[in-house]
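Certain chains of the assembly are absent from this excerpt, and the rest are unmoved.
Chains here go by letter, A, B and C, matching the order in which they are written, and residues are numbered from 1 within each.
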Amino acid sequence: MNDNNGKLQWVFPDCELPPAGDSLLEGHESIIVLNMNATKATVEFTLYFADQEPIGTISAEVEGERVRCFRLDNPEHLNGYIVPRETQYAVKLVSDVPVVVQYGRLDTRQTNMAFYTTMGLSV
Amino acid sequence: MNDNNGKLQWVFPDCELPPAGDSLLEGHESIIVLNMNATKATVEFTLYFADQEPIGTISAEVEGERVRCFRLDNPEHLNGYIVPRETQYAVKLVSDVPVVVQYGRLDTRQTNMAFYTTMGLSV
Amino acid sequence: MNDNNGKLQWVFPDCELPPAGDSLLEGHESIIVLNMNATKATVEFTLYFADQEPIGTISAEVEGERVRCFRLDNPEHLNGYIVPRETQYAVKLVSDVPVVVQYGRLDTRQTNMAFYTTMGLSV
């Protein structure tokens, strides 16, 4: 398969949904998927936890030549699954076509904002 | 082709131009290209969005043995293209010679500053 | 060995345990290990310093299909070893099965919070 548009599997070990808080910028986490292919990508999320069985897979789509931001605090983006707040978890994403995936977190506790990001690891 | 000076294609899934704001340090995004070759690099940007066709390619140059910071809030750096503020997008950069590329964002909302960076992913 | 679940060795050159401080969110460092295998992972930490011999190896386990967050300020997570505060060190982690590992630091000095993260480098 042509690799130039990304990889099929991405892993993010360190996820934790911060409190939304009261500030204008809500604390949240996102997984951003870039699909540079002409065709739609179907992606499957698996969530791993410290002390329970994994959740998944949760299926979603990203149109061709589009970027899509999955807000992990929005159950509509995860087929209705509600991510628990302030709980350590990890995410694996598997796609049927090559994509590129990044993770971002915005924490607004203490009336400050702090960003946290990493490119995904493709294994 | 000799790979020691970098790669030909770089991808940044999570771009969003923050408000410039009123603080001394303006909110902005940058893409920083290091060209370690003796000769000039011609780079082509493509911008991907959530719900519109991609923009591109936007062409620019980086002299040999120089680093160039492309301010994404400066249309002069993007052949006149104006990146919309507070909108999810993604960037692909293709170069005719190997380069190394990093992304940086400075957000100064809430009179605080927050950095966000990632090395590009080369696919 | 099947590589799809990660790598066997991970390296984090820039570790420094910040002061815990008085704020609600304590300053700390974490190493987060995701074990996507069905079976338990045994991991061995080695700590490198600027001017003393390395410490290690420190052994720990991560259950199958679980993520575990090792708080580096918690000696119970490191077989009793106490990481010195405000001291430059580096961490190597070796696993007997493929895992994916990320590093995070939260610094809360100046009554602000600042995050610092990097995916591990697998060499």
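Remarks
Criterion: a contact is a pair of C-beta atoms (placed from the backbone, for glycine too) under 8 Å apart; a residue touches a chain by one contact, two chains touch by 3 or more.
What you are looking at is a predicted structure, and each value in this text was computed from that prediction instead of being measured.
With respect to copy number, the whole complex recorded in this structure file holds 4 identical protein chains, 3 of which are shown.
Note that in this section only the chains that are shown with their structure count from here on.
Taken as a contact graph, with one node per protein chain and an edge wherever two chains touch, the assembly forms an open path, each chain linked only to its neighbours along a line. With centres taken as mean Cα positions, chain B sits 22 Å from chain A. With centres defined as mean CA coordinates, chain C is found 31 Å away from chain B. Each of the following residues of chain C touches two or more other chains: 112.
By the touch rule above, chain C contacts chain A in their complex via residues 3-7, 23-25, 30, 32-34, 36, 65-69, 98, 100-102, 104, 108, 111-115, 117-119.
Those residues of chain A that touch chain C in the complex are listed here as 9, 11-14, 48-51, 53-54, 88-90, 92, 105, 107, 109-110, 112, 114-119, 121, 123.
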